[in-house]
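A single protein chain has been omitted from the complex, and every remaining protein chain is retained in its original position.
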C-alpha cells in the first residue's frame, strides 16, 4: 500500500509505531473492562475487540510471515480477531463479538504488549528501508482507522444505557442559543469547469482505492463555505423535513419510516429543547456547529430541500487539495464538531465531520487491489456504499490526505457524518 | 419529458397510441385470468395489475387534468393502481397486489377500453402539437417499460409452479453442444481516451435521468465484442466461481450464500446437464448465446475472475452511440437472447441482454426532475441501484436509444440481464 | 376412524357422498376463478386448493389403495394437493398455494368430477358394510371441515381488498342499538362436582383424538347461559381492555401490542360506530349476538377482566352432552352468529361460535392414532394449540357431536371463535 513513500529510518518508524499504539490504549482511559466488552449492534465492535484485532493485524501480516522464529501468541486468536479476511480463514461471527468475555481485557492487553515487543525487535533488526515497512505503515494507518471506530462504537454502546452518561444535562449546557444563532444564508465558493486530476499523489502512503490517479471532467460547481449547521438542520426539521416524502429517496423514506427517525442520531428533546449526546453527556445542540450523526439518506433529503445537491467526491477532493490539511481532528480531544469561525471563505473542509458525497464507492480506473489477503481491505466493499470525505473530530490527523476515501452504507449514522451543500 | 421532439400529427400520435396499447394486450395471449393474478415476489406485479396501472397512468396524467368533462372510471382505482407516486396519494401496498381478485380481468379490460376511448377522443380533438403530447409520449414509453415487466414478471411467477411449463424438456433441446461451442478467447474493441459527451441528444424523447448532456473524461478502454456467453459462464462455474469468495463483493457473497446460488436464475441441472427455462419450457443452455438472468453481484464476480472489469455506463454509451440501433428486441418475439453471429467486431450492443455496468444510478450534472408527480419517476430511485444499458430481448425497440439508463438493485436477476467485459 | 358405526347401505353412503361433495361446490357460488385463487396468509388456503385437496383425499386414501384398475388423474396433483402428510411424500409449500394459477379452476372441477365418478363406481361395487366405509366416512367428515375453511379463508382473503365487499354499509345496518342492548348481568347454570365420562361414545363416527372415553374429575362449576355478546365485548373495550396488560397473558400482550389489536378481527370504526364485516358487507355490530373472530388471548383476557375464567373442554362437554344437538350451523346459511333468544337457561351451546376453552389440545389417555398416514390427522398437532368446542355458524351440523374437539393456536382469530364464561 506504500506507494513510493519517503524513507523512514528504523528509529523513526519505531517511534511512530509506539506513538500510534500507545494512543490507541490511551483512548480507552475511563472505560472499565465491562464497558470494553459492549457491542450494541453488529456494525460496531467492542473496544476490547479493537484492541486485539489491531494487534492481530501486525501478527498476521508482519510477524507470522516475516519475523524469524516468531511464536504465535495464542492460536485461537487467529479465529477470534480476524475481521473479514476470507483468505486468512474462518472467523468468529461479527454480530457476537460482544460474547467474548474471554480472553479478558487483561489478557488482551498482555497480547498487545507481546506483539509490541515482537514488533520492536523486528523493526530494530530489519534492514533500513525494507519493503516490509510498507506493510507496517499500512498497519499503523489501519490502527488509526480503528481508533476512530473505538470512539464511535463506544459512544453508541454507552448511549443504549440510561445509566452510562451523566443525567444532569442542564449544567453542562453550551452558550445561550441567541449568542450562537447565525441564520444567514450559506455562502458558496465557486470552482471552474475543467478536467481535474483525482486520486493519490505518487509520494506518500495511500490505500489502493485512492489509485490510480486519473482525470475527471467536472462542470463548474460551487460548495457551501461551511458544513450544514445545526441551526440549518433545525430549520429543515421545522419545515417538516422528516414528515414529507417529497425530499427523500424512496429507499431512504422507507428506512426512515421504519426506524421512526425524527432528528439526527443522539438527539433528544428535553422540555421542548433539543439536546445532543457528546462524550461528556447531554448538551443543548450548538447552533453554529456542523450537524452530525446523520445518514446519507438524511443528507440527501436536506440537500434537495435546500434546493442544492450533495457534492461528488471529486468536487470535494478538488476543494480539499487547495486547502491546508488542518482542522478539528481527534488529536484536539474535543471528539465533537466545533462551531465555525467568523472567517469567510471555505472552512472546516478537514476535520469536524465526514461529509457525505453523492459518489458511490467504486473502483478508480486501473484499480489494482493489494496482493494477498490485504486485497480484501477495500475492493470487496465497493457496492452500495457512499464516499465520505475530509475526516472528522474522531479521525487522527495523520491519517488524512485530500484523496482519502471513507465509505459507509446510506442508512448508517453512528459515525461523525455531516454534509456540505453543492450546486 | 419530451425534449424538443419532432412534431407528430394527431393522426400519427393516435396510430402510435393504438399500436402500443394493443401490443400490451397481445403480450398476454395464452394467459388465463388466474395466471394474470400471480405475484410471486414483491419486486414483481401481476399481469392484470400492469394492464390496469398503465391505463391509470393515462387517466391520472392526461385525462383527469386535461380532458374536458372526463368522468373517472372507478374512484377506487386511484388507490389500487398507483405504483409509487407519493404526491398522488395513498396506495395499495405493493407486496399484496396479488390479492386483487377484484376487479376481475374482465373489468380491467373494460377499464382499458374506457381509457382508450377517452384518449382517442382527447387526441383527436386536441390542437396539433399541443404541449400535452409530451405527457402522452411519456405514457407510451412508460407502457413499453411495463410490457417488458409483464414478460419478466409472468416468467418468474410461472416458474414457481412445477405444473406451469411443459415438463418434457428433451424434445425441445437446442442444437447439439458440440456444434455451438466456441471456446475462443473473447476479442475486444478499443476506444481512445478522451472527453466524451454523455446523455440524451436534445431532439427526441428522453427521460429526465438522461439529462443534462454533459462531458465525461474516459481513459482509453476496451470492450469485449460480445456479451459473456453461456459457454464462458459454464467455465466460471466449473472453476468454482460460485464457491470461492475471492471473486465476490462482500455483500454479494453474503447474499449468494444466503440464497444458495449455484447458477443463473432459471437454470436447472437435469441428468447432469444444465437446462434453462424459456417461455416455451426448459431447454439445454445454448453455449453461444449470452448468459442472462444474472445479478450485478454475479456479473462483477465473473469480471474479476476473468481478470477484467465491468464497463462504466459511459463506456457503453460511447460504444452504443457508434452503432446502429438494431438487435434482438421484443418485437422479434423470441423473448430470449440469441446466439452471436460469426460477424467479427462489436455486436449485440443493443437487445438480447441488458448489460450491467459498474455505474451506480446517480443524477447527471444539472439533473432537473420533471415537474409534479412525474418528478418521482426516476430521481427518487437514485441510490443503491446500478445502471444497465442496451435493452434486452424483452424490450420494445422503440423504447431504446444510446442514452437510455435502466437500473436495478445488485441482487436482482429476474430481468434479462447479462454483461460485457471491459478492461 | 369409524368406531363401530352403524351400518350404511351402499345406496345410503352414495347419497351422503353426493350431498357432501355437491355442498362443497355450492359454497363457492358467486366466487370467480380469480377469487378462488386467493391466499391471504399462510394459515389459509385458496378455495381452489380446498376443492382439489378434498378430492386428493379420496384419491389417496380410497381409490389408489383400494379401487381396482384406478388410474391416477394427474401425477403432479399428489405433490400439489397433499396438505401435511409426511408419510405420503414431498409437497407444495403451504405458504405459496396462492401461486397455483395452474391447474385452472376448470381443471380442478374436472378433477373433482373424475374422482366422483370413480368413487361412485367404487361404492356401488363394494361389498355392503366393507371396512373401507370407515375411510370414506372420514373423507366426508374431512370434507366438511374444509367446507368451513372455505368460508373462513375466503372471508379473510376478500377482507384484504377494499374493493371486494360492497362499500355501502349504512343501508344494511342491523336493528337500532337501543332495541338490541341487553346489559343484564350474565346468568349462569351450575353443574355439580363429580367424575364425568369424557370422549367419544363407542357408536358413531369420531376422530382418534376424541378417544379413549375416560373419566375426568371436575369440581363444581358454572357456565354462563350465553356466549359473551358483542355488548359485553364493547364494555370490555370501553373499560380499556385492550390497553391494560393486567388482564392479559404475557405472550398475549406481546402479540397484541405487536399487531396493534384494538377490537375483534373484521371490526372497523366508521364515524365513531363499530361495524363488522359479514359475508354481505359491513354491518353495525349486533349487540345481542355472540362476539366472534377473537383469539384465545383475547378470550382469556376478557374472562379475567370479568372476574371469571374460561371453561375447560371437559366442562363444555358435560354441558353439551345434556343438550340437543341443534343450533345456528352452516346449513342455515347465515354464516354469521345470531342473537340469543329470550329463552332462559343454557343456549347456543352448539353452533354460532366456537368456544375457546382453557384446555391445551392434548392426547386423551390411551390415545391411539389411526394407522398409516391418517395417523398424522390429529396427533402431531397436539402442542401449543387450544381446544374449541361446540361448532360455529360455518360448521356443518352433521360434523358435530358433544365430544368434537376443534383446535387452533392462541393468536388465531379468523375462525368464528368466541367464548363462554365459567367460574
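Observations on the structure shown:
Labels for the chains are A, B and C, by order of writing; each one numbers its residues from 1.
Throughout what follows, contacts are C-beta pairs under 8 Å (C-beta built on N, C-alpha and C of every residue); 3 or more make two chains touch, one makes a residue touch a chain.
All values derive from a computational prediction rather than experimental measurement.
In the whole complex the chain that is left out makes contact with A, C. From the set A:160, A:243, A:262 or A:368, the residue in touch with the chain omitted from the display is A:160, counting the whole complex.
Of the listed positions C:248, C:266, C:302 or C:414, the one in contact with the omitted chain in the full complex is C:248. Note that of C:323, C:358 or C:412, the residue touching the chain absent from this view is C:358.
Of A:105, A:150, A:277 or A:400, it is A:105 that touches the chain left out of the display. Only one of the listed residues, A:37, A:136 or A:265, touches the absent chain: A:37. Take chain A: the residues that touch the chain left off the picture are 32-35, 37-38, 40, 76, 79-80, 92, 96, 98-105, 157-158, 160-164. Although one chain is not displayed, chain C still touches it through residues 84, 86-87, 195, 214-217, 219, 245-246, 248-253, 296-297, 300, 309, 358-360, 362-363, 365-367, 380-384, 410.
The rule is simple: only the chains that are shown with their structure count from here on.
Here the CA centre of chain A is 59 Å from the CA centre of chain C. Centre-to-centre separation of chain B and chain C, using mean CA positions: 47 Å. Inter-chain spacing, taken between the CA centroids of chain A and chain B, is 38 Å.
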